[in-house]
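Take this structure, written in structure tokens, and hold onto it; I'll ask about it next.
Excluded from the complex is one protein chain; the other protein chains are retained at their positions.
Chain lettering (A and B) follows the sequence in which the chains are written, and residue indices restart at 1 in each chain.
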Amino acid sequence: MTLIQPVGALSFMALSVVLFSLGLYGALSRKSTVMVLMSLELMANAININLVALSRFSAPAEMTGQFFAVFSMVVSAAEIGLGLALVLALYRQRKTVEIDAMQELKG
Amino acid sequence: MVESVTADHTVLLMFIIVGAIFVPLTLTASHLLAPSKHDERKLDTYECGSEPIGPPWVQFRVGYYVYALLFVVFDIETVFLYPWAVAFDRMVVFVLAEMIVFIAILAGGLAYAWKEGALRWR
Partner (left out) sequence: MSSTVDGIVFLALAFATIGGAVMMLATRNVVHAAFWLLEVMLATAGLYMLLSAEFLALVQVLVYAGSVAVLILFTIMLTLRRREDAIRDFEPGWGAGILAVLFGGALLFAVERFSAQMRPGVMPEVVPDVAAFGEKLFTSWAVPFEIASLVLLVALVGAVWWSGGDGQ
């Protein structure tokens, strides 16, 4: 089968798909905001693996995927910094980190 | 330029294997060799030799978070400084200006946190 061949771009892409789906499941199903943010990190991680693997197997000398991955890591570090600051702001107001506590704008 | 990906990292692999063996080995050795005489004081949580006060799970102040975030920001700055330093002698002086602008922008963030009093230790 394709997955047992010498390790190619396909193996990395399959791994990335599985990781992304796990992150998607976590982000949609968890009620703790911290767990949701951690699942988002899983998804970002899956995307970075994909970028690096594809760049490695198509144009290794260009390293485009590596630059994309570095900047994506910076952005996701900033994102989780802000996200957790929001969680803390929520916690100070409501004394909880449950995502159901943020329902003020629900129509 | 390395020839094969795995051949290059044999040392790293050996390091990981030895490290993974070392920890359980020493723990088992100390478990087997040390005499085990327990009393209440010995089983207590170690806190510089004095008796622990209150539960070990304490809640920190929210103000600490800003320190953690400052750590993240300057951690990323270090990450960019490393390839900059390695490749510096190959490049024109312009990259020096680039890095100065980069550091200046981040220092602006530090100055803002300072001005807002987020760094005051209370």
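For the reader, a short list of remarks on this structure follows.
Assume a residue touches a chain if its C-beta (ideal position, glycine included) is under 8 Å from a C-beta of that chain, and two chains touch if they have at least 3 such contacts.
Here the structure is a predicted model, which means the values were calculated and not measured.
The set of subunit A residues touching the chain not shown comprises 2, 4-15, 17-26, 28-32, 34-35, 37-39, 41-42, 45, 48-49, 52-53, 56-57, 60-61, 63, 66-67, 69-71, 73-82, 84-89, 91-92, 97. Although one chain is hidden here, its contacts on subunit B can still be listed: residues 1-9, 12, 55, 57, 59-66, 68-73, 75-76, 78-80, 82-88, 90-91, 95, 98-99, 101-102, 105-106, 108-110, 112-113, 116-118, 120, 122.
Assume only the chains that are shown with their structure count from here on.
Note on chain placement: the centre of subunit A and the centre of subunit B lie 22 Å apart, centres being C-alpha means. Note for the complex: subunit A touches subunit B at residues 70, 74, 77, 81, 84-85, 88, 91-92. Interface residues of subunit B facing subunit A in the complex, by the touch rule stated above, are 62, 65, 69, 72-73, 76, 79.
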